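In this view, the complex is presented without one of its protein chains, the others remaining in place.
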Amino acid sequence: MMLRSKVLPFLFCLVVVAFGTKESDLKQCKHQCKVLQQIEEYQREKCYEICEKLYHGEKQEKEEINFYEGREEGKNNPYVFNEEHFITGIKTEHGRIRVLPKFSERSKLLKGIENYRFAILEANPKTFVVPNHWDADAVLFVAQGRGTLSLVRKGKRNSFNIGRGDVIKVCAGTTAYLINRDDNEKLLIAKLLRPVSTPGQFEHFFGPGGRENPQSFYSAFSSDILEAALNTRKDRLQRLFGQPREGVIIRASEEQIRVMSQHEEGGIWPFGGESKGSVNIYKQRPLQSNQYGQFYQVDDSTYKQLEDLDISLNFANITEGGMLGPIYSSRATKIAVVVEGEGYFEMACPHLASESESGKRQGSKETETRIGRYQKVSSKLRRGMVLVIPAGHPFVAVASTNQNLQIVGFNVNARNNEIVPLAGRNNVMSQLEREALELGFGLPAREVEQIFQSQQEEFFFQGPGGRQSGRAAA
Amino acid sequence: MMLRSKVLPFLFCLVVVAFGTKESDLKQCKHQCKVLQQIEEYQREKCYEICEKLYHGEKQEKEEINFYEGREEGKNNPYVFNEEHFITGIKTEHGRIRVLPKFSERSKLLKGIENYRFAILEANPKTFVVPNHWDADAVLFVAQGRGTLSLVRKGKRNSFNIGRGDVIKVCAGTTAYLINRDDNEKLLIAKLLRPVSTPGQFEHFFGPGGRENPQSFYSAFSSDILEAALNTRKDRLQRLFGQPREGVIIRASEEQIRVMSQHEEGGIWPFGGESKGSVNIYKQRPLQSNQYGQFYQVDDSTYKQLEDLDISLNFANITEGGMLGPIYSSRATKIAVVVEGEGYFEMACPHLASESESGKRQGSKETETRIGRYQKVSSKLRRGMVLVIPAGHPFVAVASTNQNLQIVGFNVNARNNEIVPLAGRNNVMSQLEREALELGFGLPAREVEQIFQSQQEEFFFQGPGGRQSGRAAA
Partner (left out) sequence: MMLRSKVLPFLFCLVVVAFGTKESDLKQCKHQCKVLQQIEEYQREKCYEICEKLYHGEKQEKEEINFYEGREEGKNNPYVFNEEHFITGIKTEHGRIRVLPKFSERSKLLKGIENYRFAILEANPKTFVVPNHWDADAVLFVAQGRGTLSLVRKGKRNSFNIGRGDVIKVCAGTTAYLINRDDNEKLLIAKLLRPVSTPGQFEHFFGPGGRENPQSFYSAFSSDILEAALNTRKDRLQRLFGQPREGVIIRASEEQIRVMSQHEEGGIWPFGGESKGSVNIYKQRPLQSNQYGQFYQVDDSTYKQLEDLDISLNFANITEGGMLGPIYSSRATKIAVVVEGEGYFEMACPHLASESESGKRQGSKETETRIGRYQKVSSKLRRGMVLVIPAGHPFVAVASTNQNLQIVGFNVNARNNEIVPLAGRNNVMSQLEREALELGFGLPAREVEQIFQSQQEEFFFQGPGGRQSGRAAA
């Protein structure tokens, strides 16, 4: 598993041998990639790509060399992750765990969330995920299916049934195991992790296991140590830890599932007593709701265990043909995953805009520069895609016309976050003085006010697709 | 705008081709700079400079190669910033916004404050700064002039008149706009910003605007999205967002200024209710005051909104011919700007001392090394210059003999900070036992005590210039 990813300042060293041909230079350049990788664990492909671009760039002397993800018409923007961006940590016939690489590996623009990791667990019906602990705090969201989660902490075990919409915090070091107790449906869990030991890097520690697949961490100790600690003879320990196992996600019998799923929904949190083991986001009162969508939230006021992580969760259900926003978050960065449906999103990004121009500005520090320039970042959305929406960035999400679009968002830096509406009732422009509108837009205040007051809905609106027939008259 | 600066571990790759001449090596070296810049956004000039130094250094075999800013007799020390260090974010005929590059780009010694940015806004009389929000928390200090600031947050607008000495916190994501309501005086505001999204990097987001200068972030969205969200026809939106604008700081009419400045000083903070919108640092009871100067402070006890930022502000008014210190801050790093007057400062810095010697110690790890060595860092001070004074570093500031020197300081890491006096009444040396003084200084305790008790004033003293005639008799 490549969980141990690095914050690599993307350095690179090009050797141009004075008398070399271009081709031999390229070869040299790629050789460098190989060497660098040994030292710095470069992703070889990324390095190769730069080699190609460098030499390509050198041939076309006047052309700008363009390294940034997302510059090419937003087609490859750093804010959108799909299936191919995930690393498979575990993949067996019974399920898999997929993890996104460290965000800052994707783009320097995501450095603010580089200490968080995002993972998705998929377990087939009637399977068991072997007990293990992680060196990371985690927030789990059940995107699909029905399971039973067991957590062992402070010498107590707490098992509870979980289902779609449940939010559960699992503290670092907690031993956790899980069954998918459904007969037919996959269990899908989205996880946001915050490593406690090495920033942006976490590992799974399996107690149960054998010689391999998974290895038990017990088996890493010398056998005389284990004999002494467990007060048990070597041959019996060899039987316990010496066999290969069948994987991290394995098939369980009907009877095993039956016994292990006799637990309450939610359950009482035994570790401190002040809070439940999980809360369900669908059971919250929606913050926003109309015919075009509903918006739910779980934060530390409804689920106290999120407090020290400074994380909240949102769930947006956008009705088919509807849209959410434009809005922005005042201080939280949202890591969102599409759990159902299709659609697209658009976001205004000043960082990409400034990068795409920075090449042209070199040497001219003291000139009128480009405060106030935005690049549109956009992407189609499909089930399983992950979006990052940084604080302050205005965005919209639009559902397709034939299916609701459902997105769950983990908000990092959630404390005192405010969601600011840019259209519809209570939009921020409608708070400005007439003089400010006039000066800001260069049009009579009345005209500007009229535009920002034309939309009567709030937060969720009829989307552009749904408006083909009934276009507004404003 | 070059706000998006990088924390660049200052790497560099030198290619010495075996049979090359020195000149061709230098050319090669500079070529590397160009390449590296593509990948890592190096400041090309800095890289070139290193090339020059490297080849210069190689010619004079025995000579130390000297890369550090500030080594050359303090003339170019990394703690002092003047006009040329600023980047101009915006410059129009009506004003400008200047921003310091990320501190860690200047020197690795400033890495501790790399997540903070410093900016200065200048707006001409009777001008308007177009509404926008930032992905950064900000603390503003009004250094000069009279304005009206409007903040929109949580669906409410709060406008209040501001003037010299006012301290205002603006939360990330707040829509802010501003007028200079004075007929003659420029409005000057110093800002300390702490980005909430990408560390050390922030952007301005303009809602009002047009196609450019500034662009409205609305215009980054597809037109069908905007039509749907604002429930408004394309042609009307084109009128609103499709024209170029006149800049971020623009001229306002007498009437517009008059209407927008009908607000109270300070005003009531409508966002939570526990605190005022601003406090004035001059209206605080001075922490220190005598004929040579006054020292004021605003912290979270006087302005609760500073609490979560862990920032405090100081204002020092040093009388002409007077001096402040030597003192040091126990844990805060001070980012200070000269708002009035002239003078100079001196600081004792162990980091620069150790760097300038590190070249000589190579290979000899296990020897007597240089704990307890300090380099004097000094600079003339003029209006508009910015100083960084790290925690623990003793410093003095001296006013010229013909004008008061006024410095406002933003203290980062302010909680539990203690200002420790090194001379005058209550200086830290006078707390030591006689035996400790004797052993520490190697002189009879009485002699040491006499010296540290000769100065009767506290904190502010008569400066060296003012002492030409009336030299003390001690």
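First chain written, first letter: the chains are A and B, and each begins at residue 1.
Following the convention adopted for this analysis, a contact is a pair of C-beta atoms (placed from the backbone, for glycine too) under 8 Å apart; a residue touches a chain by one contact, two chains touch by 3 or more.
Keep in mind the model is a prediction, meaning the values are calculated, not measured.
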Touch with the omitted chain, as defined above, among B:D224, B:E246 or B:E346: B:E346
Footprint left on chain A by the chain that the document does not show: 1-4, 6-9, 11, 13, 15, 17, 19-20, 24, 28, 31-32, 35-41, 44, 87-92, 97, 128, 130-135, 137, 150, 152-157, 159, 171-175, 177, 195-199, 201, 203-210, 212-222, 224-225, 227-233, 236-237, 239-240, 243, 245-246, 248, 250, 252, 256, 259-260, 308
Where the unshown chain meets chain B, residue by residue: 9-18, 50, 54, 57, 65, 67, 108-112, 323, 325-326, 328-331, 333, 346, 348-351, 354-355, 358-359, 361-363, 365-376, 378, 390-394, 396, 398, 413, 416, 418, 420, 422-424, 426, 428-429, 431-433, 435-443, 447-448, 451-452, 454-456, 461-464, 466-467, 471-472, 474
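Here is the rule we use: only the chains that are shown with their structure count from here on.
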Chain A and chain B: spacing of chain centres that average the CA atoms, whole Å: 35
